[in-house]
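The structure's right below; bear with me while I get my questions together.
One chain of protein is taken out of this complex; the other chains stay put.
Chain naming follows the written order as A and B, and within any one chain the residues start at number 1.
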Amino acid sequence: MPMTITEKILAEHAGLEEVRPGQLINAKVDLAMANDITGALAIEEFRKAGAKKVFDRTKVVFVPDHFTPNKDIKSAEQCRIVREFVREQNLSEYYEVGQVGIEHVLLPEKGLVLPGGLIVGADSHTCTYGALGAFSTGVGSTDFTAAMITGELWFKVPEPIKFVYTGTLNPWVGGKDLILYTISQIGVDGALYKAMEFRGEAVEKLPMHGRFTMANMAIEAGAKSGIFHPDDLTEEYVRHRAKGPYQFHATDQGVEYTEIHEIDVSKIEPQVAFPPLPSNTRGIHEVDNLPIDQSVIGFCTNGRLEDLRDAAVVLKGRKVSKGVRCIIFPGTPSIYREALKEGLLEIFLDAGAVISPPTCGPCLGGHMGILAKGERAIATTNRNFTGRMGHPESEVYLSNPPVAAASAVLGRIGGPEELGL
Amino acid sequence: MAYKVAVLPGDGIGVEIMTEAIKVLKQVATKYHLEFELKEGLIGGAAWEKFRDHCPEETLELCRNSDAILFGSIGGSVEEEHLPKWENGNNKSLIRLRKEFDLYANLRPAKLYPALASKSSLRADLAEKGVDILIVRELTGGIYFGQPKGREGSGDEERAFDTMVYSRREINRIAKVAFDAARSRRKKLACVDKANVLTTMVFWREVVDAMAESYPDVEYQKLYVDNAAMQLVRDPAQFDVMLAGNLFADILSDEAAAITGSIGLLPSASLADGSFGMYEPSGGSAPDIAGKGIANPIAQILSAAFMLKYSFHLDQASSAIEKAVDELIAEGKVRTPDLGGSHTTSDVGDAIVEKLLTA
Partner (left out) sequence: MKCKGRTWKFGSDINTDVILPAQYMNLRDPQELAEHCFENENPTFVTDAKPGDVVVAETNFGCGSSREHAPIAIRGKGICCVIAQTFARIFYRSAFNIGLPILESPDAPASIHDGDEIEVDLTLGQIKNITTGQVFEASPIPSFMQKIIDDGGLMAHIRMTNPDKFGDS
């Protein structure tokens, strides 16, 4: 029977010849990941259950990125719990503040997540690694603990849903706009429990950073996972970083998809997701006068070097509008350093923006830029639920980096074209 | 970190038309929320007056510290050509700058404005089809610079020689500029060479042919230069981007400009790798009308637009200026004497600024 790329990966990790959608399987995980928040909870579960050791000290990773550098005493305690556990279990990969980055940017950078792999993470945006042609999904702390102990987890094989992107991208349109547009078309539960498969000439030409952005938001459509077919671009990305073997899989001919969506990207302009859902998306030209108080650029969705370069192109020679706070969140220390070398940080500083250490910070209302009542922010993050970045009566709009940067200059939501670009 | 521009007005009308280009740039800065750092330097005769040097070190240093050069025009009147102030000025300044900054890609547009069709040397029906050509000229290589170059022998056997030589690297880089330009325009590229006679040109064609494979979206044709010259006067509307080496493009770009009848309106760009470039009007310093306030600043303003596009990637801002110029010419209300009007240099600058304001 023909299988999709997702099914092949699941079958291989379950030790089965083949799997069908709906089937329950037990699969071995190549990597189990948690952050400071979910990790602390999981470690408590681990102890409560009386477990002794993790199944493999090289395959369990904790990335303290949410409330770090520690936002308060309770957060510091959570990190202490994680740190002690790492030491006790002698885990081989751990990243302390100074080396730590935002998990979904860091792990691919470190070559810990690879094509053909099966990864679970105690963070909903773990689906990001599907960009590399891996099966990767977010789970709760208890599932993560189970995987930490046994090295495997049960799955119900998701139904496949295919998205075919054709045409040529318009200026200033990238992965973020494609995924926002897609979610606006199908809704925040439009891919509920399904495995999204991103295909078509437009995504075959999409560079890795755009693929990571798209896969990152698969969960925002309710999907179990989102996956790209690995190709030359993938090879180029993983070749020198891979910390282990990797494998390229591809969907067989003749597979039957539950749904197929065809999207002509040449009709897509930069997108802005209005609160309170990522699906509440409009084209940039449909945005009226919406003044902003804050613009935050980076994060796991758009915090890679190419994203920062895109923002720098817009901010170069310009100033952040008076009264607007613009904060940049590079995804990892490496990216931060490269941005420094390339002169991007100087561009940001000259523009009057602030550069944060790599952290999830304000994305989930943690720290480093929380909103007061009545404030409005534009963000390159992946969620804009009510109260997401602070006061329940604050608003978050989602966009790609060039739009977030242009908005910082204009003092209202607008695109790079309004700045002559 | 504002956009840094080295402004070199030069001689003759250069100073007056540059003033208008700066006016337009300032309006662009306001409209698009950006900052230009405009620093003036001396070049040509003006530089010689102060430094006894057509291209003083001070000017070179300014250019090195800038992101782009906005160049006016240099040169004196025909009568004064032999004076030290003007002698060899071109070589000493323009060529010097091109070599210093490796400005190997010269972009020369030839555009016929329908409202000015009467000035064109084309037959009416040809003019009506329109002319909008971009000639991409390799500027730092070829026969103008190839070695050996010299004279030897005596009497009847005395001989002089130049060398036409191009490396793969030189051809590749200019071809890429041409293909990229075609891609951003009407997606047609004509490679002009003499591949039936010259070894260099056989090689040239080979290398450009290979690059064409990477641009399947661009319609690619090849012409011998003699045919190209004929086609330019026979049916110029067929061309979008034309690519040629230094010598051939030098000739064809003047021919193309001449058939539009509006050489005074045409800008040009000379680009290096990366984003650095020098932008100047195609025309000269017109010393006979210098200081009279009647010089046409449009070529200088469009050169600034080129700069916004090629050095600063401000595509929208660049298009906005070009659109404003198109409209101004089409309306025919504000024109300098060279176009049959009675307005001043400053009037034209103000009108463009006004259009940008209200766009």
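What we mean here is this: contacts are C-beta pairs under 8 Å (C-beta built on N, C-alpha and C of every residue); 3 or more make two chains touch, one makes a residue touch a chain.
Bear in mind the structure is a predicted one, so any value in this text is a computation, not a measurement.
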Contact partners of the omitted chain among those displayed are A
With the missing chain put back, one of A:124, A:166, A:185 or A:247 would touch it. Which one? A:124
Which of these, A:145, A:184 or A:400, touches the one chain of the complex that we don't see? A:145
Please identify, in ascending order, the residues of chain A that touch the omitted chain? 24, 37-38, 40-41, 44-45, 48-53, 55, 66-67, 71-72, 74-75, 77-78, 121-124, 126, 138-143, 145-146, 149-150, 154, 156, 188-189, 192-193, 219, 222, 224, 277, 364-366, 383, 385-388, 392
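We adopt the following convention: only the chains that are shown with their structure count from here on.
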Rounded to the nearest Å, the gap separating the Cα centres of chain A and chain B is 46
Interface with chain A, chain B side, in the complex: residues 1-3, 28, 31-36, 308, 312-318, 320
Within their complex, state which residues of chain A touch chain B. 171, 313, 316-319, 343, 346-347, 350, 409-410, 416-421
